[in-house]
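Some notes on the structure that comes next.
For this depiction, one protein chain was excluded, whereas all remaining protein chains were kept in their positions.
Showing chain A:
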Amino acid sequence: MAASIRLLARRIVRDAFRTINSSVSVRIVSSSCPSNLSACRCFSDGAADKSTHFGFETVSEGEKAERVYKVFESVAQKYDVMNDAMSLGVHRLWKDMLLHVMNPQPGIRLLDVAGGTGDISFRFLNYVRSQQERVARRTARANQTPSWQEISTSYMTPTEEIEMETEARESRAVVCDINKEMLKVGKQKAESMGVSSGLSWVVGDAEELPFDDDQFDVYTIAFGIRNVTHIDLALQEAVRVLKPGGRFMCLEFSKVTNPLLARLYDAYSFQMIPVLGEVIAGDWKSYQYLVESIRKFPDQETFKQMIEDAGLFSVRYHNLTGGVVALHSGFKL
C-alpha cells in the first residue's frame, strides 16, 4: 500500500513539476523587487565566488538570499495553514514551549527576528498580559485587608503617581522579517485579532539588523535561522542588539536522536511534506527546499558551539518531540 501511494505521489510530482516550473518562471519575471537586489548587494563582492547550500543544491551566497526570499514570498499566504498541516498542529506546542521557557516578566522588550506572521509575538503579548492580570488579581486580593499604614499612604499619594507606576512596565514586541509578504500577512492577522498596542513590524535582514545596540531584553528567532546565509553574522547581530543580561532564544529543527524516529521522520519529511505543499499551497519546490534545509542545518551540539563562539554564555538546549525541534538559549553577560 505504501508502494502504491509512492507511485501516486511520483505521478503527482511529475505533473506538478511541469506546472511548477512554468509558474515559478512566471513569478520570477513578475516579482520586480528592487529591495531584493539591495539585500543581495550587501554580500555582492566576493559572494559570487563563495558557495553555500540551498537545500541539497549548491548555490552562490548571493543567490541563496534571493531564492529564500522568493520561497517565502510564494508561501506567505498559506504559511500558517501549511504549518498546521505539516506538523499536525504540534508547532503551536513548540512555540508555547518557547514562551514557557522564556517566562517573560512584564515590561521587557522582545525582538522577534524572522517573525514573519508574528506567532511568537502574539503569544508573548498574551503571556505578559495574563501575567499582569494575575499580579493585579493578587494585589487586589491583598488589598482587601489593608493595614492602617497602607490606607494612610494611599490617602497621601495622589492617584496620578500610583497610575504612573503601573503603566511604566508595558512590554513591547518588534517583529522583524526580511520578507515584506510575510509581514503583510502578519499585520492582517494582528488586525483581525484586534491586537494593536505594543507591536511593531519592521523589515530587516537578520545579518544586519536596523536597530541600535543594547535595545532588547529577549531576541527570538523561530524556524528562521536555517534560512540565513551567514548564521554567525546573525548571531553576532543578536549579541549586538541585546541588552546586557539579555536572552537569545532560537527554535529550530534539529537532529532526531532516536534512530527509529529518525527513519519515520525522514520518510514523513520527504514523502509527505512536499505533497502537502503541492496540494494545499500549490508549491512543491518551496517545501522541498524546507525539508532539505532542515537536513543541512547543524545539529544541537554544533549549533550550541556556534552560539558560544558568538559570545553568549550559559548556553543550553532543550530537545522537543525527541529532537525534531531544539530550543537553544543563551545569555549576553
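Quick notes on this structure:
The rule is short, and it goes like this: a residue touches a chain if its C-beta (ideal position, glycine included) is under 8 Å from a C-beta of that chain, and two chains touch if they have at least 3 such contacts; residues count from 1.
The working rule: contacts and distances are computed from a predicted model.
The unshown chain of the complex is recorded in UniProt as "Ubiquinone biosynthesis protein", chosen from "Ubiquinone biosynthesis protein", "Presenilin", "Globin domain-containing protein" or "Serine/threonine-protein phosphatase 2A 55 kDa regulatory subunit B".
Touching the missing chain, out of A:63, A:80, A:292 or A:308, is residue A:308. Touch with the chain that is not drawn comes from one residue among A:85, A:101, A:262 or A:276, which is A:101. Even with one chain removed from view, chain A keeps its contact list with that chain: residues 101-105, 107-108, 204-205, 208-214, 217-218, 232, 235-236, 242-247, 257, 308-311, 313-319, 329, 331-333.
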